[in-house]
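Every protein chain but one is kept in place in this view of the complex.
Labels A and B are assigned to the chains in the order they are written; within every chain, residues are numbered from 1.
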Amino acid sequence: MIQAFSINIQTYGEKLYEITDEVISKLREIDFDSGHCNLFIQHTSASLLIQENADPSAKYDLEKWISRFIPINDPNYTHVDEGPDDMPSHIKSAITQTSITIPFIDGELMLGTWQGIYLWEHRTARHQRRILVSFVG
Amino acid sequence: MIQAFSINIQTYGEKLYEITDEVISKLREIDFDSGHCNLFIQHTSASLLIQENADPSAKYDLEKWISRFIPINDPNYTHVDEGPDDMPSHIKSAITQTSITIPFIDGELMLGTWQGIYLWEHRTARHQRRILVSFVG
Partner (left out) sequence: MIQAFSINIQTYGEKLYEITDEVISKLREIDFDSGHCNLFIQHTSASLLIQENADPSAKYDLEKWISRFIPINDPNYTHVDEGPDDMPSHIKSAITQTSITIPFIDGELMLGTWQGIYLWEHRTARHQRRILVSFVG
């Protein structure tokens, strides 16, 4: 059995947007209590990440690190028609996740104590992002 | 229920090989219409990636970027018996994907508009690569 939903997130620049509550609210709507929850982002310049949601400084350092590591003004890029932040966004997405599967058991999403689920927006402009949340069990 | 297939790809050097059509053709063969499609590559020096398949320059820049980032002639490598491109291939695989799960609903693989599925070959010589495609629903 599968039940599927989509989550739409309006982003406003490169950073981590926590979506844990949105995913759990979809889990509350389904008709079975255990299985695999898959998150799939339908974009190639934004990605998914599970990371610490306790201390905001971890999130801040991750955001700063990825921009130092994959800078915007790299003269090697040829894919520049959509703006200088587009190619770095594809690379940042390639080294993080497009798809994440999390088990849920007896109605509970089995995240660890300090884990949160994030949409990682890599573009600087505002974007409407779509994440599919589907449950198989 | 699970139905499983394998896709065999002959590669000829380090680059991204699109396999979206091969995956969709397996989806056409199964007996149920919704669930989770898992792609699993049975190698550690080639990997999987979902990325933009619209503008070829994005693919080109990704291929060039990973080779600049993880160069072949790093004197730190001790794992050199299988050639100078082998250890970089393991690292490139480690920071991309060995396994990707994509939802399918009503017979449609739920990729975004610009998303394609790629086998990322990291070795320079020709290789026969095997990807398992399995559907659970």
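Methods note: a residue touches a chain if its C-beta (ideal position, glycine included) is under 8 Å from a C-beta of that chain, and two chains touch if they have at least 3 such contacts.
Worth saying up front: this structure is predicted, and the values here are computed from it rather than measured.
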| item | value |
| --- | --- |
| Identified contact with the non-displayed chain, of A:Q3, A:T20, A:T78 or A:Q115 | A:Q115 |
| Subunit A, residues in touch with the chain not shown (by the definition above) | 34-36, 49-52, 55, 57-58, 60-62, 64-65, 68, 95-97, 100-103, 105, 110-115, 136-137 |
| Chain not shown, touching residues in subunit B | 1-2, 4, 36, 38, 40-45, 76-79, 81, 87, 90-91, 93-95, 97-99, 101, 130, 132, 134, 136 |
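Everything that follows uses one rule, which is that only the chains that are shown with their structure count from here on.
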| item | value |
| --- | --- |
| Cα-centroid distance, subunit A relative to subunit B, in whole angstrom | 20 |
